[in-house]
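Have a look at the structure below before the remarks.
Only one protein chain is missing; all other protein chains are in place.
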Amino acid sequence: MTIEREAGQPPVWQNDTPEGQAPVLEGQDWAAWPVYDSATLGLRDYWYPVDWVDRFGRKPRPVRILGEDIVLVREGDEIYALHDRCPHRGVPLSHGRRQFPDTVSCAYHGWTFDLKSGNLCAVLTDGPDSPICGKLKVRTYPVAQRLGLVWVYIGAGPVPPVERDIPDELLDNDFAMGGRSDVRNGNWRFAAENGFDEGHAKYLHNTALWRLFKVMPAWNKTRLQQEGPWLVRVQDELHWEADYPGLGVWTNKRWWKRMPLPDRPGKGKRVNKVIDALDIPGFVSIRLPGLLRVAYPQFIHYEWYVPVDEDHVRYVQIMVRFERGLTGVAFKAKYLAGIRWLFHGQFTGQDAWMVDVTDAPPERLYRPDLSITGWRRMVERSKPVVQTRPQRAKAE
Amino acid sequence: MTIEREAGQPPVWQNDTPEGQAPVLEGQDWAAWPVYDSATLGLRDYWYPVDWVDRFGRKPRPVRILGEDIVLVREGDEIYALHDRCPHRGVPLSHGRRQFPDTVSCAYHGWTFDLKSGNLCAVLTDGPDSPICGKLKVRTYPVAQRLGLVWVYIGAGPVPPVERDIPDELLDNDFAMGGRSDVRNGNWRFAAENGFDEGHAKYLHNTALWRLFKVMPAWNKTRLQQEGPWLVRVQDELHWEADYPGLGVWTNKRWWKRMPLPDRPGKGKRVNKVIDALDIPGFVSIRLPGLLRVAYPQFIHYEWYVPVDEDHVRYVQIMVRFERGLTGVAFKAKYLAGIRWLFHGQFTGQDAWMVDVTDAPPERLYRPDLSITGWRRMVERSKPVVQTRPQRAKAE
Partner (left out) sequence: MTIEREAGQPPVWQNDTPEGQAPVLEGQDWAAWPVYDSATLGLRDYWYPVDWVDRFGRKPRPVRILGEDIVLVREGDEIYALHDRCPHRGVPLSHGRRQFPDTVSCAYHGWTFDLKSGNLCAVLTDGPDSPICGKLKVRTYPVAQRLGLVWVYIGAGPVPPVERDIPDELLDNDFAMGGRSDVRNGNWRFAAENGFDEGHAKYLHNTALWRLFKVMPAWNKTRLQQEGPWLVRVQDELHWEADYPGLGVWTNKRWWKRMPLPDRPGKGKRVNKVIDALDIPGFVSIRLPGLLRVAYPQFIHYEWYVPVDEDHVRYVQIMVRFERGLTGVAFKAKYLAGIRWLFHGQFTGQDAWMVDVTDAPPERLYRPDLSITGWRRMVERSKPVVQTRPQRAKAE
């Protein structure tokens, strides 16, 4: 469906607003998005990728997601997640020892917790008959392993399968992939808005080396379309350069590249049949709780924005080619030799720079910010459970 | 006029207060100076020197003055100042690019602002017909270039000529000069008070190398006199050393220097005729919004205290000799070889140290603090427009 004005909803612009119309997007006042405005720490009831599976070992490792401190511990092939705080005196369990299999012991007094249930199963410094054993537990988190990543579910109530929060095409097909996972400065919402943002890539990334290989229009006319869980940016009109009166010409053309690049994946010369079958109506799409998909003709880039705390966000980026065998191996090599540095490094590093220095609200939106208000509205309409700051211990 | 007690005004001491009189200056309670007390960020409606002209190029450079973030950009011989915040998403324009002459473009989405007017004159990622163009602007600041410095006017209403805020003698005469410009720790008011402070130089700077060449009394009796915009410290009585009962002798004499140093410039052996013509009744004077003048027989030191934020102040220091030709060249050499390091470096570095560690109010003032309360009163009486913290965007 095309997003249009609805009763009681903040309207969004069609990108082809006729001249003379008020140039200010109404939804730019964040008061229009009260839930989104309050979601500085992210959205609950979703699975989040935390980091690569092989970065977790027997030694407890702390991570922070949505402001919650979590300790992850491996036992054999399983990875367990517990609240990273011993209830005794508040010492992080990530400082703890692996005294017995399937348990973690707090470094301070040897309070020993079952990894699976979180139950206090032994208190080494109180003897085998310790009356507190079995009487308390630490919170545990559902954990899954998919795509080489560890996923943690932050939420209450029945736990959905992790597959619900992973794009179907990554579950249904074979592929080769490479990826990066880094914590960067800035709030996760600015990261998500930046990712889906129609306008910035054309100017900000104009200087990125990646753009030696991938051309991009100077500006275009856009509308949004919902496809299942995805909100898709559809480009109706492409302009590769423009003459600004009194200023001069600004261009995104590259003389060594052929223009225009097909907007819809699958319309290029050599086509990947999985991507073709997806039939995504646009180049870029986004879904909750913060996953961007950029579909190139031959491969797809996915980028998760995982809230760490109010001021930090983890970028989990993967580049996927739906091929096996030699083609897959070649892609993996190409990823390590180039894409990893050019795209997942410098290119999205420019994004991270902007996410860090964005300082809104207040803000004044313009036509292409249709994508931002569309995303905000999608979040708002989903009636998400907003993460609140975990209640801190009484201040010392 | 000599400053005396007036009805409804906080009284200040004459420095020759007879023994037995209350030893506490009444004006030491900052409640006596409510406007001054609130002026942590400085005074509006003045021109402020920002930095040397040659430190600004085509590349946008951010500065902070009176708590305002400003970006300065050169185009040819002109330097322009704009509020350092793109109204779109709050990204600093100082990260921007010089896409077209006479404009600056925000690095994020290519919002392009006219340097002179601040008008949004193009939005590169929205095409030449962007409906938001011409509909908004960023705040601009009046800029001037004088004395090799860039000056910015912080204020509202009609803009006075920059000459109003520059001492006449620097406008009417030729001279040779050298200078330094550094941001230092501490509030600008402590810097100004320290500069005009009667007492500290005699003790604090006793260890400065500069004092090998310039003697200073151990203590003296002082009054204040207003001369045009200047408040002048007049020394009526000089003491080069004193015997403190039960403790011993403390002296500022130097056996290799002749005492006393003439208090009034122009009474020395070789006299500069410009300085002589000024006929300043004292060695040190101060004026709003925070400019100190120290008149030596042969040259004059000027020192501006430009508020950066509550805790930082820019010291712009120049040493001026009103001579041209070979004498001027020789002075410039002398400045670079010595004065720059001895006076503008170590000597005023001692001041900066104290400004940094001053922790008042509360305070207990003493006789020589006549100079401090006189300065505070001059500020208070000028009914200045106090800078308030620029309203911040709603916290993320």
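Letters A and B mark the chains as written, and numbering starts fresh at 1 in each.
Basically, contacts are C-beta pairs under 8 Å (C-beta built on N, C-alpha and C of every residue); 3 or more make two chains touch, one makes a residue touch a chain.
Quick caveat: nothing in here was measured; it's all calculated off a predicted structure.
Among A:W52, A:Y108, A:F213 or A:W341, the one in contact with the hidden chain is A:Y108.
Here one chain is not drawn; of A:A39, A:V63, A:I79 or A:A122, the residue touching it is A:A122. Seen across the whole complex, the unshown chain contacts subunit A at 85, 87-92, 95, 99-100, 103, 105, 107-112, 121-132, 135-136, 393-394, 396. Looking at subunit B, the residues touching the absent chain are 17, 19-21, 23-24, 30, 40, 187, 190, 197-200, 202-204, 218-219, 239, 242-248, 250, 310, 353-354, 357-368.
The working rule: only the chains that are shown with their structure count from here on.
A straight line joining the Cα centres of subunit A and subunit B is 49 Å long.
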